[in-house]
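Take this structure, written in structure tokens, and hold onto it; I'll ask about it next.
Every protein chain except one is present and positioned as in the full complex.
Showing subunit A:
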């Protein structure tokens, strides 16, 4: 592997906020192991400028990583008019849950909507499959 190109792979830090999506919920009711649920869940919605910085086109995969886990998901543009660089959105799912901290301060409440991750291009790697 060309070590130089590895070093220059753009990397950004984002805060991920999770949300509910009716299409994804419907797909879960039908089959949580199905393709539709995976396609609607394993997604991160980024600011177009963040996508540009990552040198990733919408629909391509990215690696999301932090000290709790790593997943490969599809990158999309958020479509929000207001710029939100550094903040990204994911439907709540096992894919986002892999990245949620186990630090709860003893409250019993994980930080489902406050996830810090590093994003890099997955260079064509496939979306992470659900643990079976």
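Just so it is clear, a contact is a pair of C-beta atoms (placed from the backbone, for glycine too) under 8 Å apart; a residue touches a chain by one contact, two chains touch by 3 or more; residues count from 1.
Basically, contacts and distances are computed from a predicted model.
A.B. asks: What is the protein name, per UniProt, of the chain that does not appear here: "Formylmethanofuran dehydrogenase subunit B", "Universal stress protein", "H+transporting two-sector ATPase C subunit" or "Cytochrome bc complex cytochrome b subunit"?
C.D. replies: Spelling it out: the chain absent from the display is recorded in UniProt as "Formylmethanofuran dehydrogenase subunit B".
A.B. asks: Kindly note down the residues of subunit A that lie in touch with the hidden chain.
C.D. replies: 15, 17, 19-23, 25-27, 29-33, 68-69, 78, 80-82, 84, 87, 89, 93-94, 97-102, 104, 106-114, 130-132
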